[in-house]
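Every protein chain except one is present and positioned as in the full complex.
The letters A and B name the chains in turn, as written, and every chain counts its residues from 1.
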Amino acid sequence: MSNLLQVRDLHVTFVTPDRTVHAVNGVSFDVRRGETLGILGESGSGKSVTLRSILKLHPEHRTRWSGSIKLEDDEILSMTGGALADLRGNRVSMIFQEPATAFDPVFTIGHQIGETVRRHTGKSEADSLKRARELLEMVRIPSPTQRLKAYPHEMSGGMRQRAMIALALSCDPSLLLADEPTTALDATVQIQVLLLIRELQRELDLGVIFVTHDIGVAVEVSDRIGVMYAGKLVELADVEQMVAAPKHPYSRGLLASTVQGGMRGQRLEAIPGAPPDLAEVPTACSFAPRCKFAEPRCLAAPPPLNAVTEHHLVRCVLAA
Amino acid sequence: MAIQSPSLEIAGAAPVRALTPASRGYWQSVRRRLGRDPVTLICTAVLLLIVASALAAPWLGLADPYKTSMIRRLYPLGSPSFLLGTDELGRDMFSRLIYGGRLSLFMGVTPVACALLIGGTLGITAGFSGGWVNMMIMRIMDVFYAFPSVLLAISLSGAMGAGAENTLIALTLVFIPPICRVSESVTTQVRGFDFVDAARASGASALTIVRVHVLGNVLGPILVYATSLISVAIILAAGLSFLGLGVKPPEPEWGLMLNTLRQAIYVNPVLAALPGVMIFITSICFNLMSDGLRAAMDVKA
Partner (left out) sequence: MDALLSNPDRGGPVQPLLTATGLRKHFPVMGGLLGRTTKVVRAVDDLSLSVAKGETLGVVGESGCGKSTVARLLIRLLKPDRGTMVLDGDPVDEPHGITINELRRQVQMVFQDSYASLNPRLTIVETLAFAPKAHGVPAAEARARSRDLLAKVGLDPNSFADRYPHELSGGQRQRVNIARALALQPRLVILDEAVSALDKSVEAQVLNMLVDLKSELGLTYLFISHDLNVVQYLSNRVLVMYLGKIVEIGDVDAIYGNPLHPYTRALLSARPSMNPRQRTQEAPIQGDPPNPIDPPSGCRFRTRCPFAEDVCAKAEPILTDTGAQEVACHMRVRNSGHTKAP
C-alpha cells in the first residue's frame, strides 16, 4: 500500500526579533490510508507545529521550513497561494481543540458547511445544503435538518465538535488532521467523539493523524503511536508495542508517570526536571539531562533513530 | 554510569528560559520594544522638541510676541529678521508660534491629566466594586455620554464664559466620562482574574488589593487611552479659542491665531495656515506615540 503522506526530515523554526525557537528538529514518518497515527507529546514537544506544517498554517514571514512533506507525490512545502487553498479543506482537513472558535458566530452551521462545499466542489446552493445535511447525519447529530439552521452558540460543546468534524469531512479529504480535538471536552463527551472518529475513519478509509497529550486517548484511536520530545520523534511503534514494551526512557517515563487508579498509595515515578529551551538546535540527546540511564555518549551527539524491529523505531543509543 | 540527575527536591530548579540573567519586568520589556519602534521614536523626538522649545521660550532670544507694529504687518515667510513672517498685527510669527505652544500644550495636557485622575478613580472604583456602586457611577457617566464632546465643550464653555480657566474646566468635564468608561471596562476584566480572587481569599482589604494587584495591571491601557485624548484636547482647545470661547487675545495660542489670521488667507495663505500646521504636527505625534505605546504594551508576557 503506497503512502498517503510522507514526511521526511522536517525542520520548523520560528524567527522573531525577540527569540528563535527550533520547534521541530528533523521529523520523519509515513501515514497510509485507513490508518491512524497518534502523535503523543507534552507542551513544547513540537507535535502541534508538525501537524500544522502539513497545511503550512504558520505565518510565512516568521516561519522557516525545511525537509519534505509529500501528499501522494505532491510536495506541500513548496506550495503557495492557490495550490495551498485547494489543498486545505479539500484533500487534507483539520479539526481543532476549540470548536467554539472554528465557526463564525454570525452564520448558521448549515451556511458554513454549505459554503465550504460550494467553494471546493462548485455545487449549487441547494445541493450544498443537502450535502451539509448528509454530513450532519454522518456525524450522528440528532435532528440534522433543524441543526442546519442553528448558530454555533446554540449548540453544546460536543455537538459543535461533531459539526466541526462534519465541516472537515465535507469535501471528502483523504487525510484528516486532529489537533487535540477532545482535550477540552468532558469525559462522557470525549469518548463519544473518539468513537465517532474511529468509525468515520473506517467508513471513509481516511488517513488520520491524531495529536494528543493523553496516552489513553492515543491508545483508543491509534494504530501506531509516535512519541515526540523537544521537536523530534523519539519512538515510533504499533500501539500494542508502545503500551506493552516502550523502549525509549522518555516514553517509559511518560507511561510510568501517567496516573492510574491502581497506583493508589505508591509514590508516582515522576520524570525530574523540565523540557529544554528550544532556542538552540540540539547537539546531543535532548532528553539526556533528565534521563536516569544517561551516559557520556548521550551528550556527545544526537542519537540516531534505531530500528528495534521493522516497525519499532527508537531514538536512543541504548536501543541499538 | 548514570549522570547525576537533579534531585527530586529541587526538581524544577532550572528555569525554562535559563538564558536571561536578570528577569525583565513588564515595564522594562515595554521600554525595550519602544526603543525598537522608529515611528514612535521620531514622534517622541518631535514632541520633545516642541515641548522643550515651548518651555524654554523666554530664554531663546525670541522677539517679543506681543509687540505689534502697524508697518510690518503680514510680512511673508523668509523676510529678513522675521523667519516666518509677521501676523496681522505685525507680531513675529515664529515667536508667537513657539510661545503659542506653551498655552496650546498646556490646554491639551492639563484637562486630560485632571480627567485621568478623576475619571480613572471613578472607573476603577466602579469596576472593582461592581453591583449598585458600578451602576450608579456608570449611569451618571452615560448621561454625559449622550452629548457629543464638541457640543458639550462648547455649551460648557459658553455657560461659564470665555477664558483659559473655564476652558480647562470644560475640557476636563468632557473627558471624564470616556476615561471613566475605559477604566471601568479594564478594571472589570482584571477583577475576573484568578489572582485577584486569590488576593480576596487571603483576607486583604479592598484598597490593598486595588493598590497592589489591580493598579499595576490597569494603568497601562488607561494611560494609552488617555494619551490618545491629548490630541483631541489640543484640537478642542484650539477650536474653542477659534470660536472666541477660549483664550482671549492678545495671548498667543494656536487656535486663536488661526482665527485672527483668517483674513490673511487672501493675502498670504501659507502664513495663515501655520498655526494649523503646528496643531496638526502635535496631534499626529501624540496619536502615533499613543499607538506605539499600545503596540509595545501588547507584550504576550
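In this text, a residue touches a chain if its C-beta (ideal position, glycine included) is under 8 Å from a C-beta of that chain, and two chains touch if they have at least 3 such contacts.
Just so it is clear, the model here is predicted, and its values are computed rather than measured.
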Among A:186, A:205 or A:280, residue touching the chain not depicted: A:186
Chain not shown: contacting residue from A:245, A:263, A:281 or A:320: A:263
Of A:7, A:79, A:177 or A:194, the one touching the omitted chain in the full complex: A:194
Contact set of chain B toward the excluded chain (per top definition): 8-17, 20, 23-26, 192-195, 197-205, 208, 212-213, 216-217, 301
Sites on chain A contacted by the missing partner chain, in the whole complex: 42-43, 156-159, 186-192, 194-195, 213-217, 219-220, 239-240, 243, 253-254, 257-261, 263-264, 267-272, 274
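Here, only the chains that are shown with their structure count from here on.
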Chain A-chain B separation of Cα centroids, rounded to whole Å: 49
